[in-house]
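A single protein chain has been removed from this complex, and every other one stays in its place.
For reference, chains read A, B, C and D in written order, and residue numbers begin at 1 within each chain.
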Amino acid sequence: MKRFMNLKPSKVTAFFLGLLPFIIAGIFYIVASDLRLAENPNDKLLPSMASFSEAIDRMALTPSKRTGEILFIEDTSASLHRLGLGILISAVLAMLIGIPLGFIPFVRAGFSPFVAAFSMVPPMAILPILFIVFGMGEIAKVALIVIGVTPLIVRDLQQRVSEIPAEQFIKAQTLGGSSWSIVIRVILPQIFPRLLDSVRLTLGTAWIFLISAEAISATEGLGYRIFLVRRYMSMDVILPYVAWITFLAFLFDYLLKKLTYKLFPWYSAGKENA
Amino acid sequence: MKRFMNLKPSKVTAFFLGLLPFIIAGIFYIVASDLRLAENPNDKLLPSMASFSEAIDRMALTPSKRTGEILFIEDTSASLHRLGLGILISAVLAMLIGIPLGFIPFVRAGFSPFVAAFSMVPPMAILPILFIVFGMGEIAKVALIVIGVTPLIVRDLQQRVSEIPAEQFIKAQTLGGSSWSIVIRVILPQIFPRLLDSVRLTLGTAWIFLISAEAISATEGLGYRIFLVRRYMSMDVILPYVAWITFLAFLFDYLLKKLTYKLFPWYSAGKENA
Amino acid sequence: KDKFTVSWTIYVGWMPWDYAQQKGIVDKWAKKYGIEIDLVQVNDYIESINQYTAGKFDGCLMTNMDALTIPAAGGVDSTALIMGDFSNGNDGIILKGKKNLADIKGQDVNLVELSVSHYLLARGLESVGLSERDVKVVNTSDADIVAAYSSNDVTALVPWNPQLSEIMTKKDANLVFDSSKIPGEIIDMLVINTEILKDNPKLAKALTGAWFEVMSLMKKGDTKALTFMAEASGTDLAGYKSQLKSTKMFYDPKEAVEFADSSALPNTMKKVSEFSFNHGLLGEGAPDAGFIGMEFPNGKRFGDPKNIKLRFIDTYVKMAAEGKL
Amino acid sequence: MSLITIKNLWKEYGDNVVLERLNLNIEEGEFCTLVGPSGCGKTTFLKMLLGQETPTKGTFLLDGKPFPDEPSIERGIVFQRYSVFEHLSVLGNVLLSMELKESKFFGRLFGKKRKEAKEKAMQMLESVGLGDAAHKYPSELSGGMQQRLSIAQSLVIKPKILLLDEPFGALDPGIRADMHTLILDLWKRNNLTVIMVTHDLHESFYLGSRLLVFDKVRYDEQAPNAYGARITYDIPVGNEKGAILTKVDKSRKKETNNYDN
Partner (left out) sequence: MSLITIKNLWKEYGDNVVLERLNLNIEEGEFCTLVGPSGCGKTTFLKMLLGQETPTKGTFLLDGKPFPDEPSIERGIVFQRYSVFEHLSVLGNVLLSMELKESKFFGRLFGKKRKEAKEKAMQMLESVGLGDAAHKYPSELSGGMQQRLSIAQSLVIKPKILLLDEPFGALDPGIRADMHTLILDLWKRNNLTVIMVTHDLHESFYLGSRLLVFDKVRYDEQAPNAYGARITYDIPVGNEKGAILTKVDKSRKKETNNYDN
């Protein structure tokens, strides 16, 4: 008998093994739901599959009576728009801050402590100030994502820049590079795939901030809908929405990973397989 | 003239440079506050330094009339207790899940997809279910931290375990190690400092979840107090609390880093300076 | 069953429960009836009702409208044991700069969607001949609504207290409509699961007894008690008193009985039911506003008698009025 | 009977034939060095001896029984790098060998047993010249010292066979020479069977009692993977066999140059 650590499942086995926990969780849910519904047929906490399909039909296939649009699509596009914008701004900001922070000793000495402190501030607690500065509209929602996510990416990029071997900077200098041309020809292209990795890893946090922002003030969006229907505990809407958010998060994670390796074939160090 | 990248500040210069942004931010605040207060002396958004010291006196130095205790201390100890417990449980769980996930191919095949999907679920959106399962007491608050943070640490540990050179596992096997004894003698001690690093990096997220949990159900705690006075927009209490939370987060980050290097003098690979 | 839990939320009309709990008044009455009662503070109001609806609590404090749309619509047969007060100015519509409610036309209105604020807005619009189509409702969390006022793009809000009085201290804030114009329509009440109530009249007696003991203290204007409540709700005595001013508390059980027995109550609930139906709050399966049946003292009813899920009773308040507890 | 018996052994990865028709007997106490061009399958061969890979076909026996199909205690290994444990001191690394071997569940020894093991470990460390460094961590050691440690780690539990995959490839020439003296000394004193892969022809001649050269004898331009490597030389060598070296050296003139000499 081989050691457990040396046993490797075949591809087919691996696929079915990977499916198993999902199936078990599904069965677990159905049993729990049935038990509760047997007690109170109107129970809303763990709806039956039938209620789910009804809710999905209502939200995703039938146009809303009030606006004539399909709520689910409206919500998704509003949220993705905010998320995309927030992530994009964060990524650009993080590059602009993280590279000098990791590369120029004077900048690091000046701003590293401030950025570190800033990254520890819980943004939810200073919302009133954010509202004054950014208003209550779309900008505020995007700003909350940016404020929540940028410091995380900045710190990661700063770290990565300082991990580029010093030899490369010396070499580039002997080739006639200036601080600026070293940034754009040596650091930027090397840090870019890492930025994508970093964005990928902070996507979860970005979603949390998006949902919070939409819970605070919005008229559409995935987070808005979840908090609105929470008012009458429509878990039949909430749970499909959560599943959808999870799926989207998963998808973006996957696509970003693929994109990174596609765009940067030379990039493999520091890759995260998990 | 040397290239900017080659200029290095002296220790003293670095210290004062690092202080500068804090001082500028402070001055900026005082000016903005003065401007608003000149317009409306009752404005609560950016309180004056005098209101701060009053609020601090009220919260941190005078016992509450209601309970006879000092609110600030009560809040801090309640929050830290929850945070500590949450982090501790997350760390232990993450070890128990992350190590087999990274080490045993069969376990990885079975649970890796599920853990990845689970880590994408926004816990805020399924609060009703969490509260039903964990009750409304202390457990629920700790559970929210655990659910929010554990998947992040698990994925990091899984990654780190799979980064241990295969040579080490082979070598250990030739020395007579079994799967189990390799886990406890080779993997566990090598992964432990990485666990501390990982905990450090997720502390910020843990705080966010703690504050959210306390806003939903608690009778004391830093997040609770902020939630309570937020309705009156008492920024004179909120801002010192935020500063205190930031300071605590900073302190733990620092202490954990020190602790890691103290406990594991051999640990330096994969260290994060940022 | 002799151990019960009731959830409560910080709100001017519910602070007496905190006092009763902290000062041992609840315990005293519970002991009298040989039971144990635990009042659990939940900060998130909706979560508190959701947990009650899911069966985690035996009772919960909520408004008449939420009682209809959450537990009753969720199939949990609930009984309003004590109607402690109604909002008499605790909810209001604020416009920035403008002085008339009619000016709200075309504006974005920040409020907690599908809550009593939303209902108040609907009633207010009705009073000036407008409808919800004339404004755009922006769902805004109650915790952040004060901060929202400071933002330039917010011009109309419907908050409740204490946020309401907080916003009124600010520049340009005009109260153009409030709940004193629809008295008795927004009711704060203690709701108990009907089944549990049926099996445990002791619980109802103990809770009612405790409640009116605190009421008598408040009626006397017991400063110590009021200060206690003020602090627990995060304000001071003056602030709390000003909130009480816009709350019609039934200090005397007789008043409460009178209110429960009045014919206004079924009328109010009909309006609330219609509002809820129009906003889809009675569930997707509801064919009309009478889908969920309600029962009032003296055998009055509204809606489907086969689907009675919300009951208003005066039994125990009457006992309190008669000093029989 | 030979310690290792190999008859008509093939190893393929999919279409890629790595080794073909190997025939070999290795007796107890031999010191075989393996050389051959890069990618010819030396490491693959060592992996099969270790149990990390299984042959595609052929007879492959250890002591007359089929080879265990996973790494085990009879066969020690020293890799070019990464084969000491960063988190343990030098002494801890050697102790670990005995602890893993003797304590299946805890992987730890206590009390008297631990004391004995410690003494044994110290003796081992002395014999590889690491006595003074017993309480250092691997990161404080030079490359050569780390390889000594890895050897000590394997030898302290007395494996039947010691496998080495370019153990000195990353070391400086001076240090490498010391390691040669050490490994020869350990081999003689412990009656070990050693199989060592190297890139360095000099090393392969200076060390060992038997030299195995792996190389492809057949080659197809169109399908470079169609034929595997075989054993092209199998010659007794040793310290005194300088003459052969010169001869082989000349035939390699194209690849190396006179500096190498």
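Throughout what follows, contacts are C-beta pairs under 8 Å (C-beta built on N, C-alpha and C of every residue); 3 or more make two chains touch, one makes a residue touch a chain.
Not measured: the values here are computed from a predicted model.
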Q) Looking at A:Met49, A:Val133 or A:Leu175, which makes contact with the chain not pictured? A) A:Leu175
Q: Quick one: say which of B:Arg3, B:Arg58, B:His81 or B:Lys257 touches the chain that got left out.
A: B:Arg3
**Q.** Contact footprint on chain B, counting only the chain that is left out
**A.** 2-3, 6
Q) Which parts of chain A are in contact with the chain that was left out? A) 165, 167-168, 170-178, 180-182, 184-186, 189-190, 264-269
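The rule is short, and it goes like this: only the chains that are shown with their structure count from here on.
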Q: Could you give the separation in Å between the centres of chain A and chain C, each centre being the mean of its C-alpha atoms?
A: 38
Q) So how far apart, in whole Å, are chain C and chain D when each is placed at the average of its C-alpha atoms? A) 81
Q | Computed distance of Cα centres, chain C from chain B, in Å | A | 37
Q.
Going by the contact rule already set, what residues in chain D reach two or more other chains?
A. 70
Q) Mind pulling the chain A residues that touch 2 or more other chains? A) 3, 45, 128, 132, 215, 230, 233
